[in-house]
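Rather than the whole complex, this shows some of its chains in their spots.
As written, the chain order gives the labels A, B and C, with residue 1 at the start of each chain.
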Amino acid sequence: ELLKARLAQNLGPISGLAIVAKSKGIFEKNGLDVTVANFTSGKQCLDTVIGGGADIATTAEAPVTAAAMAGQPIAFVAGMEYSDLKTVVTAKAAIKTRADLRDKRIGFTAGTGSEVYTATLLKSAGLTAKDVTLVNLRPQEMLPALAAGSIDAIDTWEPHIANAKKALGEAVAELDTSGTYSETFNIVVMRPYLDANPALIEKFIAALIDAEVWMKAHPDDAITVVADAVGMKRDELAPIWTDYVYRVRLDDRLVEILKTHSAWRLESGNHPPGAVMPDFSKVVVSEPLKKMAPERVTLSWK
Amino acid sequence: MQDGTSAPQRIAVRSSGRNRRPDSARLRRLNILVGALSLPLFVGLWELASRSGAVNMVLFPPPTVVAAAVLEWIRSGQFLVDLTASLYRVTTGFMVGGALGILFGILTGQFPVMSSLLSPLFHILRPIPPIAFVPIVILWFGLSEAGKLFLVVWGVFFTVWLSTHIGVQKVDRGLIRAALMLGTPRRQMLQEIVLLGALPYIVVGLRTAVSISFYTLVAAELAGTFAGIVYRIEIAQQNMQTGQVMGGLAALGLISFIADRLFAVLAERTVWWR
Amino acid sequence: MSGSRSIVKLALASSPASVDSARKQPAIQVSNLSIVFDTHRGQTVAVDRVSFDVAPGEFVCVVGPSGCGKSTVLNTIAGLEVPYEGDILVEGSPVGGPRPDVGMVFQQPHLFPWKSVRRNIAHGPRMHRKSRKEANAIADDLIAMIGLKRFADAYPNTLSGGMQQRVAIARALANQPRVLLMDEPFGALDAQTRAVMQDNLLELRDRIKATIVFVTHDIDEAILLADRVLIMSAGPGRILREVAVKLPRPRSSTIMVEPSYLSLKKDCLDVIRAEGARAFNQSDSN
């Protein structure tokens, strides 16, 4: 008898593990019958889970910190992917280093990791938000804005960076910002759900770990499966495949990112009314993962 | 009732009539020609604009590229699935929203108390873009198809309600008086006089609502879907597959065009006394 | 001057109908009726303290200059013009709105454009819970009466003005109302058709015993049809004269040459002519 679960998933390569687990029958092998609902943002996934429309969400850190600050009883059970955010600049803008960003117009996506990345990037270059013009754009609108000459640089994630380079060719270049900020993609459920269905979550995590193993073993097949699922062409996904780091884990870096993000929220006022720094030791629940693969939990606080 | 694109004045034509306006036949042929050329002309201009190099061809692909993308989409079999899903949502939502809109429009248009009670509320809710309350709809309906329908119904309902409401008040008072003097009871008054008298306005509302239903599809297919034209557009947009994006938009246009045409024909039949 | 006292009855014709009406309950009792319209140019007094009674089964014609308030009075009796001042009793009860036993033929045909001639006429009976078959039978009878058999299935917008008017009359008759208000019903008809319609109307009235108030601008028609003729003054409309018509019925058009007819007509015309001239001047001077 399979356990039934509803997964709200952001349809993109960042959800690669869940995609593989679903399409390769790995959920079933782990005793799960998962119904997948696709969204175009992790924020919607989490909202859906909070509202009771689904049981398990795949989501980036931004919605997690917002929900935690709003006092929602969420449980962060595992990280499953991370990837660096990157910057593409127009050739015309003559931006060679981070410091050249001064006085430039930078496209970012408000409320997402892109915003935190941008803040971190500017700080690392010794700049503040006042030294540049920040323009809020959805990733798919950044390219046309670059092409129209409305902005000089974009801060976003793959595949939009690759798309920009492909679509605009010589007119743009990537700025080296590696290591500045990684956006994480994670598994979040509601606390009451977790308490009621501990076995299900464990099986779910086990399935993701199996998927990770399978992906390592069959990288070519993995690209094909994911590209198919998200509607990309295989040869578009292949070049950026290595940018996605798939690893089911709970580590200090994850918590650090959550804290950085929360701090940014508090600092910038982008938080629910009356929010304080959440106690992430309550939000992050390591038991399920510990039970399935203790070596993947490397949290220093426990 | 005349359909959207026909000539403004209908003239009974007999083959033997010698004294039609001399140029009317020529004019009619010209119109058909112009009508047939309208879309090809537009597509041609688009191709030119796109290939001229003035804009980025990847971001603004020419019709040929779009056609290729659509063909690919159709060949994959996905198109049919998407089309069916979207069509189902639009038609069901349109019918439910339209029926409710007509019903409430007649109620508020005819009964002042109903109008006092509901009109302020409807006027306040009317402009709220469906996309802005997708989270609330998910909260209420979960990820069911009902929630998606609700979003389509939302947009259609208010459009049809408003024009029905106004239409009811524009019903020829002479006809109402005549019906009153013939002892028409209230119920029959609504269905025999008010509904038919307001029909031209209701049709305007319904035809406007055809496009509104496609607007709201964006909200409906944003969340928790697996198929649908707009859903596919959204995905293609994320992946910078602009050919498919444009193809999807063109598909929306064509579906609605056909729907509107069917609708106009239907409307013409409904207004049988013309 | 108060409305009811201003009515001067012509000596030569003290109407038995109005004597009757003093004894029996009148079918229509209008006392001191005034109607004022609000327009952007201020208030227009359309009707000024009009009083008259109509006995059950009586046929009263109303004549008066264009714009004197004939239609307004009829609409008010029908219960369509509110608010009004004064009192109107129809069959003893005050008028608050349209009522099923009062029928009306409007000055404009106001046919339902989405119904064929037959269904326009059958509308009333249908609303009175007659079966479709019954209603259609009634309609077909009336269609024959108005001479439009060939057009039974035609829609109103394909009919000529006079044809539409005939349909409107038939539609009102289909309900066999106890009180029938008719606003220039034969205005758009040629002499011949009009004569046929007049005969039909009188015949039907005898059959259903309806009380009729009939607005016309044709004095001959008024005298030919009426038991009593009310002559209204130019707007603001008041009742100038009440002329009882005691000619024997049935009246054929041949009576138009008889002296009693001619003298009646002359009386009426004199009143009207004097008033007409005054009206034209008054409206010009103001």
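As a working rule, a contact is a pair of C-beta atoms (placed from the backbone, for glycine too) under 8 Å apart; a residue touches a chain by one contact, two chains touch by 3 or more.
This is a predicted model, so every value here is computed, not measured.
Colleague: As a check: each chain kind appears once in place, so what is the overall formula of the complex using those labels?
Modeller: Per chain kind, the total copies in the file amount to A x1, B x2, C x2.
Simple rule for what comes next: only the chains that are shown with their structure count from here on.
Colleague: What pair of chains is linked by the largest number of C-beta pairs in contact?
Modeller: The chain pair sharing the largest number of C-beta contacts is A-B.
Colleague: Return the chain whose centre of C-alpha atoms lies at maximal distance from the corresponding centre of subunit C.
Modeller: If we average the C-alpha coordinates per chain, A ends up farthest from subunit C.
Colleague: Using mean CA coordinates as chain centres, what's the gap between subunit A and subunit C in Å?
Modeller: One centre to the other, that is 83 Å.
Colleague: Determine the centre-to-centre distance between subunit B and subunit C, using the mean Cα coordinates as centres, and give it in whole Å.
Modeller: 49
Colleague: Roughly how far is subunit A from subunit B, going centre to centre by Cα mean, in whole Å?
Modeller: The mean C-alpha positions of subunit A and subunit B differ by 38 Å.
Colleague: Inside the complex, what are the residues of subunit B that reach subunit C?
Modeller: Per the stated touch rule, the residues are 172, 174-175, 177-185, 188, 192-193, 196, 271-274.
Colleague: Sort out for me which residues of subunit C touch subunit B in the complex.
Modeller: Residues 78, 80, 97-98, 100, 102-104, 106, 108, 110-115, 123-124, 127-128, 155-157, 168, 171-172, 175 of subunit C touch subunit B in their complex.
Colleague: Once bound in the complex, which stretches of subunit B touch subunit A?
Modeller: Residues 55-56, 58-59, 134-135, 138-139, 141-143, 222-226, 231-232, 234-241 of subunit B touch subunit A in their complex.
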